[in-house]
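Every protein chain of the complex appears in place save one, which is left out.
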Amino acid sequence: MKIIPAESPAPPGTQALSARAWSALLLAFLLSGCHAPEQSADTDSAVIYLVEDVPAGLNYDGPAASLHTSQVGIVNLMDPLLEYAASPEVENGVQTSDFSSFEGSLAENWVYDPAEQSWRIDLRKGVYSCAGNELTADDVLYTFARAKSVSGAAPVGWFLASVASVASFDTSVFDNPAKRRLGDEISKLGRYSVKVFQSAPNPLFPHILTSFALRVFDSQEMRKHATESDPWSHQYVDEQTSPGFGPYCTERWIKGDEFVLTANPYREERAPSIKRIVFKRVPLSSNRFVIMKMGEADLSDRLTPREFEALAGLDNLKVIGLTGNETLFLHMNFKSPPFDNPLIRRAVSAAVPYDWIINNGYRAQAKQWLSVVPTRYPGVSENFQPPPGGLEAARQLLSQAGYPNGKGLEEFQENFQLSYVAEKQIALGPIANAIRAKLREVGIPVELNPIPLTQFGDRTLVKRDLPFALSDQEKPVVVDAGYAIQLFFASPSAGGVNNMTNYHNDSVDALWASARTTANPSARAEFIARALDQIAADIAWLPLAEFKTQWATHTELYGFRWYPDNSIRFSDLYRKEH
Amino acid sequence: MNRAMTAEGSSRDPTTLTRMEAVAIVLTAVPILCAIFAPVIATFDPLAVSDAVSQPPPTLRELPSLIWGVLFEQMPAPHWFGSDSSGMDVFSRTLYAARVDLVIAFSANILSFIVGVTLGVVCGFRSNLATEFIARIADLVQSFPVFITAMILVALAGRTWGNIIFAMSLLYAPIYLRLTRTEALKVKARGFIEASTAMGNRPIRILYLHILPNSLGPALIQFSVTIGFAILLTAGLSFVGAGVNPPTPEWGAMIAQGSTQLVLGDWWVSIFPGIAISLTVFGFALAGYALERRFET
Amino acid sequence: MTKFVLKRLGVGLIQIVSLMVLVFFLIRLLPADPVARFVGLNASAEAYAQAEIALGLDKPVLEQFKIYLLGDEQTDGLIHGSLGNSWISGSPVLYHIGLTLPATLELILLSFLISVSLAIPIGVAGATSPNGAVNKGTLIYGLFAGSQPEFSWGTIFIFLFFVVLGVAPGPLGRISPLTEPPDPVSGMIVVDSLIAGRADLLLESLWYLSLPVLTLSFVLTGPIIKMVRENVSQSMSLGFIQYGEAVGLSKKMLASDSLLAAVAPTLTLIGILFSFMLGGAVLIESMFSINGLGQFSLQSVLAMDYPAIQGVVIVISSLTLLVYLLLDVAQALLDPRLRA
Partner (left out) sequence: MKHNVAKPLMIKNLTVVNSRGQALLSDISVSLKSGEILGVTGPTDSGKSLLGLAALGQIPATLRMTSGEVRVLQHSPFEDADRVKGKLAGLITQSPRQAFHPMMPIGKQITRFRQHHTGESFSSCRERTLALMDLVGLRDPARIYSSFVHELSGGMAQRCLIALALSTEPKLLIADEPTSGLDVTIQANILDTIWRMTRELGTSMLLISQDRGVLTNYADNIVELDSGRQKDKVRVKEFISTGDKAKPSPATKEEARRSDSRPVILAVKHLSKTYSVQKRAYKGLWVRSTSLRAVDDFNVEIHEGESIGLVGESGSGKSTVGRCLMGLIDHDDGEILFRGTPISALAASEQRRLRAKIQIVQQDPTDTFDPRRTLAWSLGEPFRIHRQSSERQVNLAVQELVERIGLDTSPLNSRPAEVTPSNLQRFAIARALAADPELIILDEPTSLLSPYDRESLLQLLGDLQRALSLSYLFISHDLHSVTAVCERVVIMQSGRIMESGPTGSTFSNPVTDYTQKLVDSFLDENPIVRRVEQHSVRSGKQVN
C-alpha cells in the first residue's frame, strides 16, 4: 500500500479529520508488519552461508585473487579441467582426496606424451556455461592466452603455468610485450581437444589444473564484455561475474554485502543438489557465532576455537573439520641478525610454549606441527623435533651463542619485532603474547607488531624484509611437497618463488633441481624427502601447529569435502533429513 | 542595565572546595595515582601469560573470604577482575593501562598547548599575512573529522606512541590557538597595553610581560577538558586497531579484545576497563567545568 | 540576505578546494608503501613493478596530483566529480561511499533527532526550573554523558540488553544479514522500507538500530543538554530579559524571548557535534558491524587505499562544511546582527 496519500492537502476544515485518518492508516500499516516475516519460497534447499566477506573480485588474475573470500566464489562459478580423485576416508565429517590421482572435471581424458613433453586433453562434451555456450577447445586456448597476457593486476594464471613449466610461460613475458601472445605451446587438435607442451618433464602440470586459477573461461561471454582498453574483460570479471562452466551462476553480487549463487540451468548431468546459496557478509566471527546460535543460518566458517567449541554443544548444529593444510609457523629471516646464527634459531625453537599454543591458543583444535610441509601432503614425514628441555635448553643455547640470558641481544631489538596479521588479532593475539612472554623469560627482547594483511604480504613475499613473524597465511594450493619446496624454500636462483625467510642451502637447491628434472617418480620422492630433512634441520621455518579447517553447519547438510584452497564446492553438498 | 541589576556572583571565599570540585579531584587523582603506583598495587605482571585463560572474576559471595585470605593468610591474590583470552590479569592491566593512556594524553596536550598558545598569542598580537595564514590553516584543520584524521595519521605513519602523540597534538593545537588568539585580541585592546606602549616598552616585552599571562585563562580551562578527549581518542584508536600495539595494556584495546568474547558470556574483560575510562574522562570533564566556574567568579 | 549566503558559499568553496589539496599531500607525506596491496602467490619483483604502473604510482607526485585533480585520458579527476578508483576493489570510490554513507547518515540523523528532541526540553528545564535538584542533575548528566566513550557503553549495552536480558538484537548490523533489505532508493533502510511500504522491514530495521542509536544518543545528549542549559540560563540574565521582568512581561513571553536569544549558540554546537558524531560513527559501526562510512574509512586506512582515504576525508569534510554553512545561514536568518 502506498504510504504517501495521493490527494492534495485537505482544506483546513477537514484538517482534524485527516489527522485522525493519518494515524489510523499508520496504525494499520505498523500492525501489518507484525506478523512473522514469511519465509521466501525456496529456502528449503537454499543454503545460507555466513562468510567473513563476500568476494571482493572474481578475477583470478585480479587484485582480490589472493583473498580466500574471493576464491570460494571462483571455484563455485568455474570448473577446473581436472580434480583430485575422492578418497573413501571420511575424517570428522569431511571427505578427503587421494592427492596422487586425478579425475576429470571439464576434461574427459588426459594423456602425457613423455617424448614430446606434451599433454593431450580431450574435453567433456555437452557442457554448457551460464550463458548457454558449449565448452570447446577455443575456451581452453582463450584461458591460457589470457593468462599469458599478464594483463591482470596479479597474473596468478601465468605464475601457475610457469611453475608447471608450460612452454614459454616464463619471466620473459614481463620484459618483452611481444612474448605475451600465445604461441604454439598450446595447439587446438579438434573441437574438443587441445595439446599443451611443457619445457621440462614437470609432474606438477595436472596438479596446477586443479587449483582455483587457470579455470576455463566461457570465451564467447568474455569477448562480449571486452573493450578497447580492457581486451581481457578484467573490469567485467572484477565487477559482474566470472563466466565459466561451473555448477553455479551469479544471481546477485553486491560487494561488501551479499553474494547469491543459483544452479546453472544448462547443466543436466552432475547438476548440484543445493539449488541456491546465499553468501551473507558478517565480518565479525562473534556475530557469525550469534547468528548460527540463533539457528538462522546453515553454514559458517573461520570462527575462533572457543566459538566452535560453544556451537558444537548445540542440538541442530555440528562442527566438522580436519587438519588440512592450514599451519602456524614462526618465520625467522636469515638476513636479519641474529637469526642467521643457528644457535639463536634453536634457542627460540626450544623456548616456544608449544603446549600452551595447542591447548589455550587453539583449545586443542590443532596438533603440533612436526614437519615443514603440511603432514597431510603425500610423502611428508614428521622430521622436525624442537630441542628438548624447554626454557633451560634455550638459556644454554643462548649462552653458547654468546648471549648469556640474552645480554647483548638489545642491539637487535628492531629485529625482535614479532609481526603478525592485525586482522587476525583475536586468534593470533594470545599466541603472540604467549611466545613474547616465554622468549622474554629467557632474555630474548621480543615485542609485538601487528600489521595489516597487505603490509604483511608485501614484507614477507615481495620485500622479504620481515625479520620475525608469526604466520598462518601460507597454504600451498598444489598438494605436492616439491611445489612447497619451490614455493617456500628453494633460493631464487634455483627457481624459488616466495622464500620469505631468505633461506639458502645449496644442497636443498641441488636436490630440488634434480627432483624437478627427473622423470622417475620414486627418485623425485627420494630427492624431496632428503631436501625436507635438511630444511627441518636448518629450521628454515619453526613449525608450531597444524590447526583444523572447520565449519559449523546445520546437522542436515552432508557431502563436505576438503580441497587444498579450503573452499567448499557447494555442488558436493546435499540435505538429508534425520 | 547597571551593575546592581545583574545577580551578584555567589561570593564564597576561594579556599573552600565545592562538592563538585572535590569529586573532580578524586576522579582525576585516582587514575593518576594508579598510573604512578601501578607496580605496587598490581597483583600480576600485566604482560604475563598464564594457563588461567578467560577466568571469570570471583563472585560476590566468594569475595569476602578471598579478601580475608589474601590479607591475612598470605593466599596468592586471585584475578580480581578475571583474566583475558591470553590468560593475562585484567585488574593489573587496567592499572597499567592508566599509565599508557594518561602519558599519551598529557604529552599530546602539553605539546599542543605550547604550540597552540604561542602561535595564538603571536597571531593575536601581530596581524600580518603570515599570522592570518596560520589562523586560516587552523580553521581548516578544525574542519577535519578528528577521529578519522587521527586514524589515518597513526595507521599510515606507524602505530608508535610518538605518532599518536604527534597526530593528536596536530589536531588539538588549533583549539588552543583559536582560544588564545581571541583572548589575545581582547587583551591587546585593553588600556594597560596602550599605557605600556606609551611608556616606550618594546613590543616583544609587552607580548610576554602583559599579553601572554593575561591570555592564558581559556587555554588552561580547555587543557583539562582536552585531556579527557585525548584519552577517548587514544582508546578509540586502539579499539579499532589503529592505536597502541598489543600487548600494551590500554583501555581501548582491552575493551575491543573483550568485546569479541562478549557474546560467549565473558563480560569482565571489557566492562572493567570501560568503567575505568568512563570515570577518568568524566573526572577531567568535571575538573574543566570546576576550573571554569572558579576562573569566572 | 542572499548576498550573505553567496559570500558564505564562496568561503565554503575555497575551504573545500584547499581541503582537497591538503588531503592529497598530507597522505603522501606519510611513510607508507601502498603498492604492497598487490600480493599474490607470484608477487615477484616484475609483478610489483606492474602493480605500481597499474596504480599510477610510478609517476612523479606532482603529475599524480594533476591526474587527481584534472584526470587524464582514461580516468577523470575531481573536476568531473570522480574520486578515482579504490585500489582494493577496483570500483570507483564514489560507488563505495554511495553504498556506505547512507548507513552512517541513517545512524547519525536518527540519533541526532532523538537526542535533540530529548535534550532540548531537559536542558531548558535544567535552566529554568526553580528546584536545585533538577538544575544540578541536568548539569551533572550533561557533563557525564558528554565525556563518555561510545565504545565502552556500547559493549555494556550489548552485554546487558542482548546477552543477559535478550531484549535487544545482537550487534549484527542495520538489519539481520538474513533478511532481504529493501531495494535501495535512499540507501537508508528505514526510509527505503517506508518507500517500499514494507512495515516488517521498517520494524526490523528500527529494532536493529535501537542499540546503536541508544549508544550514540546517550553520548550526544550530554553536550546538547549542557549547552542548552548554559545558553538558556545565560540568556535569562541578559539585560532585556531582566528589564522585561521588571516591567511585567508574562512568563511565557520571557521564556520565548530567552529561547530565541539562546538559539544561535545552540546552532553552532550542532555544527561542531556533527563532525564529532562522524568520528563516533566509526566506533559504533565497528561495534555493531554496520557497514557505514566509518567502517569503510577504517578498512581503507588499514589497507592503505589512498584514493579511498582521500575520498572519505573529502566527503566527510565537505559534509561538515555544508552543515556549518546551513547553520550559519540559519543563524543569520534569526539574528539580524549577523546579516550586516
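Before moving on, here are some points about what is shown:
Residue numbering begins at 1 within each chain, and the chains themselves are lettered A, B and C in the order written.
We take it that a contact is a pair of C-beta atoms (placed from the backbone, for glycine too) under 8 Å apart; a residue touches a chain by one contact, two chains touch by 3 or more.
None of these values were measured; they are calculated from a predicted model.
Here is the thing to keep in mind: the chain we left out touches B, C in the whole complex. Looking at C:Leu94, C:Ala168, C:Leu214 or C:Leu249, the residue that reaches the missing chain in the full complex is C:Leu249.
Among the residues C:Val164, C:Leu260 or C:Leu322, only C:Leu260 touches the chain that is left out of the figure. Against the chain not displayed here, subunit C makes contact via residues 4, 7-8, 11, 14, 238-240, 242-243, 245-250, 253, 257, 260-261, 328, 334-337, 340. The omitted chain makes contact with subunit B at the following residues, 1-8, 10-11, 139, 190-192, 194-202, 209-210, 213-214.
The definition used in the following text is that only the chains that are shown with their structure count from here on.
If you compare A-B with B-C, the chain pair joined by more contacting C-beta pairs is B-C.
Separating the centre of subunit A from that of subunit C, both taken as means of CA atoms, is a distance of 37 Å. Averaging C-alpha coordinates per chain places the centre of subunit A 44 Å away from that of subunit B. Counting partner chains per residue, subunit A shows two or more touched chains at residues 284, 286-287, 290, 422, 452. Counting partners per residue, subunit C has 170, 302, 304 as the residues that reach two or more other chains.
Residues of subunit B that touch subunit C in their complex: 1, 5-7, 139-140, 143-149, 151-153, 155-158, 228, 232, 235-236, 239-242, 251-252, 255-256, 258-259, 262-263, 265, 267, 270-271, 273-275, 277-278, 281-282, 284-286, 289.
By the touch criterion stated above, subunit A contacts subunit B in their complex at residues 284-287, 289-290, 293, 304, 306-307, 310, 353, 356, 359-360, 422, 425-426, 429-430, 432-434, 436-438, 447-450, 452.
For subunit A in complex with subunit C, the touching residues are 1-3, 29-35, 37, 40, 48, 50, 56-57, 62-66, 150, 153-156, 158-160, 162, 171, 174-175, 229, 235, 238-239, 254-257, 280-284, 286-287, 290-291, 294, 296-297, 422-423, 452-455, 457-459, 461-462, 477, 487, 497-498.
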